[in-house]
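For this view, one protein chain was removed and the others were kept in their places.
First chain written, first letter: the chains are A and B, and each begins at residue 1.
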């Protein structure tokens, strides 16, 4: 009556990995980052081609607990879990018990009690996943906590560069656009720095803070000035829906100064990588010809998102299993 | 091309179980209740620990047909079905064909025709699952029909007491709070009485009817009066969202008279069990220190919810299969 689980994995669990949670990239070591990237690459090559379904999470349940809406990230995590043979449950704040006066910690503990093994959490308040990780026994993965961090987005961006260049060491990576409100920027900065890249943040002064200089990040307000020496441009979305004041006079002006277009591409390095976390605003941060052009690795980012999430799900739940079995 | 289904179950199907539907606890015998509890306990011990995925519902489809919204109960049923290897489909009234003028019986018959084997139904009208069971061939499970019954909630409450005490016989169980509007109360009362418990219903006179005395239930309007002799307190949620009139002067007054807090706990039996069907209103029917304290078995209830639903799904669909194969 039981499905047979084949004993030999195509991948041995990395001895050096001990984390039950993935809350940020800031606290990860370069070794831990590389463990995730190597695992993700192994999963990616294993599931493509034959498109085989794995069983690493067989019998485990991954709960998506999204207090902020997100179809894309939620689907990516969900797909990653199911491709590893896991079950998923979806919990969104709309229509949930939150509306009936429940605290989010009670919601999380309830979901855990339904025997969830991993909880993927998105919340508008920074630190929510960290706080939850202290109230539940299951693994917690941060899927974005306000403007703080979005570690799997950082990882998929870094994996995409690593895949195309073999190493991050010595590369110049510019994050362009909305740095102030962007958890993606923060996760990228921590991860890229640890792996030896030189990071530039670039955008209108209202969206880019000099604060980052204290962490060895270069802060520049002109895209044209840095363009010739960038190996990678990561064009962050202007999150119109998050802004209540106008950080720049007009979209047209923003595009004039910061959009990546054919003319700017001509002045960039010949092998420059153009990245953008979706959904992209065509004509705002990127023109269609560049988005669809040969330098663009935007869709690789999406594919790597599933691979990175498979890796993280497997690593955190594996670390927890090993700890439990050693008790 | 077929997935192998291992022939030997870890559990033999109970010969005495013949029901294709679970519509209420009122009509179940004590033996049938114990069959469900024993099956649930077997599933619980089998799926925890190794967290193995079972195949009892392999190839079967369980449809959640919720005309009233519920994330929690829906997820619990869904998880139970998938942990048994079944597929699930979700049907909620929002955005469904109901809005296009279809009757709920037509909706149900359509879902059945998609070859659903089991239908889990929640509806605001008492008797809807019973009525549906006469119009479809598939198994019907009541997941709450207005103020009538919510049998799996009753079962998970009873299972939690049974797990902690070994038997229901002779225990004094008080249901506190909103008895009038509560299908949970009704299912608990029928189940507890059949298994030999003494049941007290307790709350403001506006929410507790003397009607229950006809069924051997004790009706008391003061929590303090019954506290010293209770083995179990089940603190029902005040369903603010269901009430159009005010059944008591203020939440503060309700909490003063009926909330379980540290001071009341000191006057209770030393081994009292504190239960509450979530989501709990902290500070209304229960204070945080009691909800999180050593007497609380609130999260056990949630875990047992999945086990009880696995048992019910397996029993009803197994009874139907046996009948079909004996034709």
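As a working rule, contacts are C-beta pairs under 8 Å (C-beta built on N, C-alpha and C of every residue); 3 or more make two chains touch, one makes a residue touch a chain.
Everything numeric here is computed off the predicted structure, so don't read it as measured data.
Peer 1: Of the residues A:29, A:45 or A:69, I need the one that contacts the missing chain.
Peer 2: A:69
Peer 1: If I consider the whole complex, including the chain that's not displayed, which of A:21, A:83 or A:122 touches that chain?
Peer 2: Selected residue, touching the omitted chain: A:83.
Peer 1: Looking at A:164, A:282 or A:322, which residue reaches the missing chain?
Peer 2: A:282
Peer 1: In the whole complex, what residues of subunit A lie against the chain that is missing from view?
Peer 2: 3-10, 47-48, 50-56, 69, 71-72, 75-76, 78-79, 82-83, 85, 237, 240-241, 278-282, 299-303, 305-306
Peer 1: In terms of residues, what is the contact footprint of the unshown chain on subunit B?
Peer 2: 1-5, 58-61, 87, 89-92, 95-97, 100-103, 106-107, 109-115, 117
Simple rule for what comes next: only the chains that are shown with their structure count from here on.
Peer 1: Counting only Cα atoms for the centres, state how far subunit A is from subunit B in Å.
Peer 2: 39
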